[in-house]
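Structure provided below as structure tokens; questions to follow.
All protein chains but one are shown in place.
Just so it is clear, A and B label the chains in written order, and each chain counts residues from 1 on its own.
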Amino acid sequence: MKNIIKEHQAKIVDVKHGRNFTVVQPVNIYSCTFGDDCFVGPFVEVQKNVRVGDRSRIQSHSFVCELITIGNDCFIGHGVMFINDLFKKDGAPSYDPKDWKKTNIGNNVSIGSNSTILPVNICDNAVIGAGSVVTKDITVPGTYAGNPAKLLHEKEA
Amino acid sequence: MKNIIKEHQAKIVDVKHGRNFTVVQPVNIYSCTFGDDCFVGPFVEVQKNVRVGDRSRIQSHSFVCELITIGNDCFIGHGVMFINDLFKKDGAPSYDPKDWKKTNIGNNVSIGSNSTILPVNICDNAVIGAGSVVTKDITVPGTYAGNPAKLLHEKEA
Partner (left out) sequence: MKNIIKEHQAKIVDVKHGRNFTVVQPVNIYSCTFGDDCFVGPFVEVQKNVRVGDRSRIQSHSFVCELITIGNDCFIGHGVMFINDLFKKDGAPSYDPKDWKKTNIGNNVSIGSNSTILPVNICDNAVIGAGSVVTKDITVPGTYAGNPAKLLHEKEA
């Protein structure tokens, strides 16, 4: 018997969204929720149960996994990768969501391209420079960059 | 009234190019210019007004945004992200091109995979190691790597 490849197709399925939702295909977005006036660029995957607020953009080549929440007026740059599995099961990935960790992105957050976001909380009005690796919660509005990301300067009042 | 998704499709549209232009679909490249003997790999986006010289290659998964110019005989690796918006509008992205910054890549420049290129000038004969984040102009031919990218060694004469 010949082994057949189980071939699935990236698609838009079971997406709840507000008005003016724009997507550039091909994308793979499923069982997630977007507010009004959102944009998703090409070559993006957004997994199930992700929630994105209003007026937020997810640019090309980015990956948003389960257990991520993104607020309003956020800009997720190109090639940004979110993470929910810290390989705590003796270094191996876990396929049990109970082992995964949440990420919460506040409002007015801008994340530069090619950044990597470990499971953290990022407060409102944070700016993450391009190419950063965010390994810890960000609780003070300001600009952060580097691997691991560190505060460059607080947001001016 | 049901909200309809505004679904666009990644495509090749309004691209000027010389002879022997090879592309692996799917790509999203529009209103840009390539010289002779160029290659664009799959899952690439090249935005409008980008100009690329002769014999240059843009490998899979890369993103080249507006205001980027790339010279002759350049190699743009896989997953390379260019940037034109420094979030200077109080941390938010700007949708006004007047706020964006240019990047100029000279001739014979090789950029390693997963590198991130902030708006800079990179001189002829520069080599950027894989995974670098280039935050400043590069004016001396040589090999650069790291986050932020630093000179490893000058090019031998």
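The rule is short, and it goes like this: a contact is a pair of C-beta atoms (placed from the backbone, for glycine too) under 8 Å apart; a residue touches a chain by one contact, two chains touch by 3 or more.
Given the structure is predicted, the values throughout are model-derived calculations rather than measurements.
Within the complete assembly, B:T22 is the residue of B:N3, B:T22 or B:T139 that touches the hidden chain. Where subunit A meets the missing chain, the touching residues are 3, 5-10, 26, 28, 43, 45, 61, 63, 65, 79, 81-83, 87, 91-93, 114-116, 118, 133, 147-148.
Contact between subunit B and the unshown chain involves residues 12, 15, 17-26, 41-43, 57, 60-61, 73, 75, 77-79, 108, 110, 112-114, 125-127, 130-131, 143, 146-147, 155.
The rule is simple: only the chains that are shown with their structure count from here on.
Separating the centre of subunit A from that of subunit B, both taken as means of CA atoms, is a distance of 22 Å.
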